[in-house]
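Below you'll find the structure I mean.
Of the protein chains in this complex, one is absent; all others appear in place.
Note that the chains are named A and B in the order they appear, and that numbering of residues resets to 1 at the start of each chain.
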Amino acid sequence: MNNLNLSTLKKLEIILEGEHQAFATDLLERAGVTGYTIVNHLSGKGSHGFHEGHVMFNEDSVLIMIITAVSEELVQPILEGFAPFFNEHTGVIFVSDIQVNRLVKFQG
Amino acid sequence: MNNLNLSTLKKLEIILEGEHQAFATDLLERAGVTGYTIVNHLSGKGSHGFHEGHVMFNEDSVLIMIITAVSEELVQPILEGFAPFFNEHTGVIFVSDIQVNRLVKFQG
Partner (left out) sequence: MNNLNLSTLKKLEIILEGEHQAFATDLLERAGVTGYTIVNHLSGKGSHGFHEGHVMFNEDSVLIMIITAVSEELVQPILEGFAPFFNEHTGVIFVSDIQVNRLVKFQG
């Protein structure tokens, strides 16, 4: 057992309104994500209206950021799962490359 | 309209003292940034004194982190805009590659 082997994964940072936390974590868990971390009480300024085609600023909306790390093959299903939600609600998903010091915590 | 197309952008994570939040978001907005998220109430230990040439530790300074995603051509103007500020104040800007699930929210 070698903890020093880094595993290459995809980091997802999902920013959305806090009232939708359970929706998001349920979706992640159904996709096979077993671990995530949530940063609470973010503030932000964003542009909503992707669905309606205009920009609506929401100052000081109560946002959370859900951070997780998944294997690459989980990224597309998770994005597809969130797509209808983000057509209707404020938020964004950042995807980036990371290495993690142990895989067990985030296996999909 | 396909939300699943990921756009490659640059993520900026700007860590600075909370009292300078308005300066930073004004600078971002003038640069064309329309959305950002702020993590409040960070604590930190850093080395100030880039300007004066010595290291001064500030335990428990009240920091914020402003997270945004911009197109690559905005990175340099934003860094140039912040350069005089960071010659005088504690903080740092992290720049990294990310993909975002929709572009509209962060168009510069």
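Convention: contacts are C-beta pairs under 8 Å (C-beta built on N, C-alpha and C of every residue); 3 or more make two chains touch, one makes a residue touch a chain.
Keep in mind that this is a model prediction, so the values were computed, not measured.
Trainee: Of the residues in chain B, which ones touch the absent chain?
Mentor: 15, 39, 41-47, 50, 55, 63, 65, 76, 79-80, 82-83, 86-87, 92-97
Trainee: Mind pulling the chain A residues that touch the left-out chain?
Mentor: Counting over the whole complex, chain A touches the hidden chain at residues 3-4, 6, 11, 25, 34-41, 67, 69, 96-102, 104-106.
Note that only the chains that are shown with their structure count from here on.
Trainee: Rounded to the nearest 5 degrees, how far is chain A rotated relative to chain B when their C-alpha atoms are superposed?
Mentor: Best-fit rotation on C-alpha atoms: 120 degrees.
Trainee: Please work out the Cα centroid separation of chain A and chain B, and write it as a whole number of Å.
Mentor: 20
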